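Okay, so here's the structure we're looking at.
Note that this complex is displayed minus one protein chain, with the remaining chains in position.
For reference, chains read A, B and C in written order, and residue numbers begin at 1 within each chain.
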Amino acid sequence: MTTGKPSLRVGLIGYAFMGAAHSQAWRTAPHFFDLPLHPELAVLVGRTPDRVAEAAGRLGWAQTETDWHRLLERDDVDLVDVCTPGDTHAEIAIAALEAGKHVLCEKPLANTVAQAQAMTEAATRAAANGVRSMVGFTYRRVPAIGLARRLVAEGRLGDIRHVRAQYLQDWITDPQAPMSWRLEKDKAGSGALGDIGAHIVDLTQYITGQRITGVSGLLETFVEQRPLAASTGSLSGAAGEGVGQVTVDDAAVFLGRFTGGALAVFEATRFALGRKNAIRIEINGSAGSVAFDFEDMNVLHFFDGTEPAETAGFRRIVVTEPEHPYVAAWWPAGHGLGYEHGFTHQVVDLVTAIAKGDDPSPSFADGLQVQRVLDAVERSAADHSTWTEI
Amino acid sequence: MTTGKPSLRVGLIGYAFMGAAHSQAWRTAPHFFDLPLHPELAVLVGRTPDRVAEAAGRLGWAQTETDWHRLLERDDVDLVDVCTPGDTHAEIAIAALEAGKHVLCEKPLANTVAQAQAMTEAATRAAANGVRSMVGFTYRRVPAIGLARRLVAEGRLGDIRHVRAQYLQDWITDPQAPMSWRLEKDKAGSGALGDIGAHIVDLTQYITGQRITGVSGLLETFVEQRPLAASTGSLSGAAGEGVGQVTVDDAAVFLGRFTGGALAVFEATRFALGRKNAIRIEINGSAGSVAFDFEDMNVLHFFDGTEPAETAGFRRIVVTEPEHPYVAAWWPAGHGLGYEHGFTHQVVDLVTAIAKGDDPSPSFADGLQVQRVLDAVERSAADHSTWTEI
Amino acid sequence: MTTGKPSLRVGLIGYAFMGAAHSQAWRTAPHFFDLPLHPELAVLVGRTPDRVAEAAGRLGWAQTETDWHRLLERDDVDLVDVCTPGDTHAEIAIAALEAGKHVLCEKPLANTVAQAQAMTEAATRAAANGVRSMVGFTYRRVPAIGLARRLVAEGRLGDIRHVRAQYLQDWITDPQAPMSWRLEKDKAGSGALGDIGAHIVDLTQYITGQRITGVSGLLETFVEQRPLAASTGSLSGAAGEGVGQVTVDDAAVFLGRFTGGALAVFEATRFALGRKNAIRIEINGSAGSVAFDFEDMNVLHFFDGTEPAETAGFRRIVVTEPEHPYVAAWWPAGHGLGYEHGFTHQVVDLVTAIAKGDDPSPSFADGLQVQRVLDAVERSAADHSTWTEI
Partner (left out) sequence: MTTGKPSLRVGLIGYAFMGAAHSQAWRTAPHFFDLPLHPELAVLVGRTPDRVAEAAGRLGWAQTETDWHRLLERDDVDLVDVCTPGDTHAEIAIAALEAGKHVLCEKPLANTVAQAQAMTEAATRAAANGVRSMVGFTYRRVPAIGLARRLVAEGRLGDIRHVRAQYLQDWITDPQAPMSWRLEKDKAGSGALGDIGAHIVDLTQYITGQRITGVSGLLETFVEQRPLAASTGSLSGAAGEGVGQVTVDDAAVFLGRFTGGALAVFEATRFALGRKNAIRIEINGSAGSVAFDFEDMNVLHFFDGTEPAETAGFRRIVVTEPEHPYVAAWWPAGHGLGYEHGFTHQVVDLVTAIAKGDDPSPSFADGLQVQRVLDAVERSAADHSTWTEI
C-alpha cells in the first residue's frame, strides 16, 4: 500500500491473543480511516525464534526480534506496542519511552500502583519531548460506549445516581481448567479484578466523566489448586505435571462512589457460568439512563426521562448509523461491527494524536487511576471490606 | 359460592395497594384451586368509617371495623391479614396471635430486629396452640421463582458461586415527588432497603436454600427534602404545606456472602430511572445458572452447564406449563400470569398449611432473618461499610 | 357485594377454558372498575347436570341450566354469554337476541360467512330495540394493543406500509396428540385459521383502523389422522378408540392488502414448536413502527421516525403506567397484568356500552368482516392461492 503519507513504524511485543488483535488493527485501520500517518508493521518481538518467525508470517510483520531491548535500539521503529503480561509492562514501557519511542501499553497498565506510578512519571517526562503514550482500554472504542459517553456529556442523563457494572466470564468454572499465567499473582498481578475488573472501572469512569472516590471490596478464589498444563507459550511459567497454586482472585465484587455522588456496584468474575464475555453497564441519572451489554455490542439502550410516560421506554439504539462514533468509516446502517473493531479505532485515535502532537487518551495517568481503584479494592478486601478512599 | 367446605373467615387491616391485592387473592383463590377451607372476606378494618365502608363495598368485604382491636375480639374471624405500614406490624400481629387468630403479615415483618424477634417468639408460642403465621413475601410464588428454587434443589446449578440481585424502581427520581409515609423512618423503618431490598434478600435465600452470613453496605438519600402532599389516606402523617424531611434511604447497595460461600451483590433503589419494578436475580453455580427479571415475569432463563458447548445457551423457559409451580390451575401454555397471581398463590399455600396443621412458609422466623440482614446492612453502612456478620 | 347499582344478570353457556376466563372476568371487573351496572353471575348452562353443577360451584355461578333454550325464557337473565364451539354460535346468539337478551359471543363469530351474516342481521334488528351484542376478541383489550391503536390513531406511525402478524402455537406438533373438537370442521369451522388466525386479522384491523381488502392464502394439514382421546367433555364428539380424521387446517399462511395500501403477511399455526401462544404483530408506517409479542404482553415496542438517527431506536414501553389503557384501575407501574385481564376489560367495555345505550365494539359486523377475510383465505387456498377480494 503506497500512500505518500509519513510512516509510523511499529514494533509489537507479544503475539498471543492481544498481539493478534493489535496486528489486525494496525493492518486494517488505514483501509477504512484516513490516517495522517501510515502504520507499518515493522518488527514483531518474541522470545523463541521459530515461533516469532511463524507468528510474524501469519500476522503480517516484516521483521522479528527475540529480545525486546533490541527493539528500542532500532532507528526504524517509532512506536512500541506492549502486549505482554502485566509484570513486564513497567520495565518495557519506561525503557521504550526513555528511548524516545511512543508506547501503546495493554491494560492493566501495571501489576502494582508503584509500577503504574513510575510509568506515569516516565510518560510525563516523555511527553515533554513529544513522545506519546496510551493504555489499551479498547472497549472505550466500541461505538455504543462512545455514544453513552456522549449522551452523558450532553446532559441527557442529568445527575448520575447509579452505576452498575459487571464483567462476567466463565472460562475457569470447571475446577479442572488448567493453570495459566493469568492465575499467578507474580505474572498477572491479580485475577478477575485486574484482568476484567479494570475494564469496567475504566469504562464507567469514561462514560460518566467522573472518578471513583472510594470502594468496599470482597475477593474470592473458589478453586485454589489447578492442574498444570503442557506449556502453551513462551510466556507461561506454569507448565508441567501435577497441580499449581492459584494465587489470584477468581472473582471480585465491590461497592463504590463516584465524584458526583453516585452509588456504584461492580462485579468481575470468571465463574459466571454461561456468560462468556458479558460486559454489562447500566447508568441511571436524574434525567435519563443508559444500558449496555457487550453480548449485544452494537446496541445501546437509552431511556429519556423527558418523554411522556405514555411513550417512554428504553430505546434500543442500533449503534450503526453514520452519526455514531467511528461508524461512518465502515458499513451501511445495520451492518454491525465485531470485537476487533475497538482495536482498530484505538489505532486511529493513537495515530491521530501522535500526528497532531496531542496526548492520547486514555493516558498512563488514566491507567494509574484505574490501578489505584483496583489497589483500594484489594486493600479493602483484606481489611473486612472497610471503606477505602482512592 | 356454596362449597360445603369449612370456612376460613378473614379480617383484613388496611385497604390501600396491599389491601387491594390481598382482597383479590382471597376472592380468586377458591375459583382456581381446590382449597381445603373456603375463605370468607368477613371484615375489613380502617380508621375512617366512610372510607372503610367504601373500600369494603369495592373490594368485596362483608363487614367493617374502625378499630383493629375489635377484630381480635370477634368470634367470627379466624385469620387476621395485616396490610398496614411496618411500624404497626408487631403490635397487631402479636395481639392477634395471642387472641388465637392465624396471622398473615405483610413484609417487611417489622421495622426493627427487636420487633421481629418479639413477633417470632409470639409465633412460636401460638404455633404450639395450632395458631399459624406467615409473612407475605409473595414474589416467592411467582412460578418462575418457584422453578428456579426447584432447579437449585435438584442440583441442576451445582455449588452456588454468585448471586446478583437488583430491585430497581424510579418513582421518586423526581425531587418534586411528594413525601409519603414510605419516606419516614418512624413509619417505614427504612426506605428502599426494607421496602424492596427485603424482597431480594428473601428471594435469593429462598431460591438458593441458603442464608446470608455477612454483608458490607452503603446507603444513600439523594433527595433529603420533599414537598408535603395533601393527605392521601388515614395512615399518612405527612400531609400539609411546605417540605418534609426524608428520613430513610433512597437506595441501598450491599455485598454479601451465602452459607455455601457464594459472593453476592445486592442493589435496591427508587432512583433507577426507567426501571419501574425490575426485580432481577441471576445465580451462577458450578453446574448451571438461572436468571430472572420481573419485567418479564413469566420467563426463567436457565443455563445448563452439562450441555455441549456447541448448543449450550441460556434457555428462555416460558414458565406457563402445567409442570410449573401453580400453573396447572390457570390457563393453557403461553397464557401468562400477572403481578397479582403471586398473592393468590400465597392464599393457597397459607390455607393449605392451616388446614393441614402445618407451619406455613415463609414463617415469622424467616421474616426475622431477613430483618437481621437488613439491620446488618444498616450497621455496616453506618460503620464505613465494614463487614458485618448476621 | 352490595353496590346499590342496577344489576346485569348474566347467563353463561359453556364452562371449559373460555367459560372459566369469562367467569373470572365477570367476578373481577366490579372490584377494580367503577361499573355503571353490577354483573351478577346468575346462571351457568351445560348439558350434563352434575358437571355443570360442579362447574357452577367452582366458578361462582348462582344457578344452573342444562338446556340453553331455558336461559332465554328466564326473566332473571339480562345477558347471554356464549362460550360454546363455533358451530352453535349462530343458533344461540340469534335466539338470544330475539329473546331480548344482550349477547357476548366468543370468536370466531361463526363457522361460516352465512351464519355470521345472519347473526349480524339479528344484531342490527336487536340494536333497534336497545339489545346489544359484542364478539369476544379480547386481545384488543391488552393494554399494549390499545396503546398501539392509539399511536396509529394519533398519526405517530404515518401511512401504514407493512403489517406482519403471526399467531404461533405448538400444541399438536406431536402426531400423537389426540383428536379434539377443535380439529373437526363441522364443530370448529376451521383450524388454526379460525381459532387463532381470526385474532390476528381482528387485531391488525383494529390497530390500523383499516380493513383487509384482499388475500392470497395457503393452508396445510400436516397430520391427517390422530388417535381418539377418551371423552373430555360434553361437547366433544371425537372420543373412543382408534383414529380420527383431522378435517381442519393445522396451519394457515396468507398475504393481504389493507385499505390504505399496506402489504400484509399473516401466519397462524399450531406447529411452531417452542412457541406456546406467540401473537406477534409488527406494523411499519412512514413515520413510525410498533411491535408486539404476547409472550411479553405488558410491553409495546415503538419506533418514532422523527427522532434523530443518533438516538432513534425501538422503545421498549412497559405498558403499566396510569396513562395506558385500562391500567389505572390496577397496580402501580411495573406490576404487569396477565392473560385473563383482557377478559375483565372486555366486561368493563361491554357493561359500560350497555348502560350508556351504545353499540359495543367489536360488533357482530366486525366479526362478520373477520369471517369474510377467513373465508377469502380458504377460497384462495382452494384456488391456487389466487388473489381473492374481500
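As a working rule, a residue touches a chain if its C-beta (ideal position, glycine included) is under 8 Å from a C-beta of that chain, and two chains touch if they have at least 3 such contacts.
Note that the structure is a prediction, hence the values are computed from the model and not measured.
Contact with the chain not shown here comes from a single listed residue; of A:L12, A:L44, A:L59 or A:L219, that residue is A:L59. Only one of C:F137, C:F271 or C:F364 touches the absent chain when the whole complex is considered: C:F271. Between the chain not shown and the residues C:S180, C:S216 or C:N298, the one that touches is C:S216. Residues of chain A that touch the chain left out of view are 1-3, 17, 21, 23-24, 27-28, 31-32, 57-60, 169, 171, 275-278, 294-299, 318, 320, 331-341. Hidden from this view is one chain, which touches chain B at 147, 151, 301-302, 304, 307-318, 321-324, 333. Contacts to the hidden chain, counted on chain C, fall at residues 161-162, 164, 166, 168, 170, 173, 175, 216-218, 220, 222, 251, 253-255, 257, 261, 263-265, 267, 269, 271-275, 282, 284-289, 303, 305, 312-314, 384-387.
Simple rule for what comes next: only the chains that are shown with their structure count from here on.
Centroid to centroid, with C-alpha atoms defining each point, chain B and chain C lie 35 Å apart. Look at where the CA atoms of chain A average out and do the same for chain C: the two points lie 54 Å apart. Residue numbers of chain B whose C-beta contacts span two or more other chains: 275.
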